[in-house]
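One protein chain omitted, others in place.
Then we have subunit A:
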Amino acid sequence: MLPVASLLILVPLIFAVVTFFTKTKDQAAGLGFLGSLVTLGLTLYAYLNFDSSTAAMQFYESVKWIPILGVNYSVGIDGISMPLILLNVLVIPLLILYSWKENREAPNRFYGLILTMQAAVIGVFVSLDFVVFYIFWELTLIPLFFIVNIWGGEKRTHASYKFFIYTHVASLVMLLGIFGLFYAALNQTGVATFDIRELITQFQFLQPGLMKDGIFLAILFGFLAKMPTFPFHSWLPEAYSEAPTAGSVLFILLKIGGYGLFRISLPMLPNTGNPHLMIMMLGLLGSVSIVYGALLALRQKDLKRMIAYSSLSHMGYVTLGAAGLVSLSVAGAMFQQFSHGLIMSILFMSAGAIQTSTGTRIINNLGGLAKKMPMLTVVMMVGFMASLGLPGLTGFIAEFLVLTFTFANLPVFVLIALLAIVITAGYHLWAMQRAMFGVYNEKLGDVRDINSLQVFSMATIALLVLYFGLNPSPVLDMMIKNSEAIVSLAAVLGV
């Protein structure tokens, strides 16, 4: 058996380093693409050898790293991490294809950073030790900071700083929580360990009190700010819209906040001082995010900002489904992460293509683009329809599961979230209608359609959206056992 979990980090990293030394655009993109294909191959190997019928950790590896502090390099893959790794390795090669023909400065750094990002994100998904987890978690900041700052839009400096410092502070708060958990467990057992699963187990034996809830909230804060969830989202619109297209897609693939929620916060939640209060809080934040994000998306003039806010709205389903604490609502929330990654990739790629062709993203300045950009319009339609939750596409499955199964526990919040469905349909259709249909805005001049590589990459993602929308079980099955495990933890305590 290959040590897949480690290879999934190492391979992109090695390719990233080599890519930094390439000279031409084609070399850089080619090598980047090759690297991402190898990573995809490894993941498919893991996927084929993956046992969906268990919540247990697979491909587990553990090596002592700093024994004095109980830090081990432990990695593994289970049903929580596998779908997100899949999402990453599926989209990144397509992303590289998408941006292959774009002209930009220093392509070697561009593709090198994309691969570094891939390694860091997969690193978070496979880490089973808090220190390793935190290191990869922080490492994701650096490539994104550079990508936004070098290749971003006009306000890129401001946006990248805001993102960097905002989420870094949130991560530091999370680190405080991790330290707290480590020492609380150390005092209890006398064994120093940073093992994530062991510390979560130890968490339940801690004395209830301010310290215990403080640990939980500090760690949760790191995740909520990264997802992001209302009211910690203020870095999102700027970072998403100022980033270059590839950067926006990488932000979308940065599913580590939601991942942390499932991996760490939810298993800890039933043991907090007042789990019902925490569930209420999560449910409230989720449903407010859904409605608030949708309302803000409705009034945006800039296409990319609209998509950014719709992303906030859609991530709300993750929080809401997690708060539902029913196995299918949790699985729906996990599926939303996967689906959101695919759909938003199409949307950001479309917005990027429109900007490149027309030089603007202001929706009212567009119009009738369908005539000039038919290929784009087709794939973009799939993305928009999936985003507004049309049945047969992945977005529907996720939202349906979340809303249906959360209703049993948190009916009020589901009702609030239902309001947003209308708004979501509204702003999507309205934007499509104004930008793509109607009379062609002659001021835009001669507009070229997307190139064949872009058609291929976007269409492939669109097909994935359709495929997993019709047949979600290849991904959903992996999640079910793990969401059942999370829920049964809560059920034992009567939460």
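By our rule, a contact is a pair of C-beta atoms (placed from the backbone, for glycine too) under 8 Å apart; a residue touches a chain by one contact, two chains touch by 3 or more; residues count from 1.
Simple rule for what comes next: contacts and distances are computed from a predicted model.
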Undepicted complex member, UniProt protein name, chosen from "ABC transporter permease subunit", "Sulfurtransferase TusA family protein", "NADH:ubiquinone oxidoreductase subunit N" or "NuoM family protein": "NADH:ubiquinone oxidoreductase subunit N"
Contacting the left-out chain in the complete assembly, out of A:135, A:378 or A:491: A:135
Sole contact to the chain not displayed, among A:180, A:352 or A:469: A:180
Full-complex contact with the absent chain, from A:74, A:149 or A:241: A:149
Per the touch definition above, residue among A:65, A:400 or A:437 touching the missing chain: A:65
Residues belonging to subunit A that touch the chain removed from view: 65-69, 131, 134-135, 138-139, 141-142, 145-146, 149-150, 157, 161, 164-165, 168-169, 172-173, 175-176, 179-180, 182-183, 186
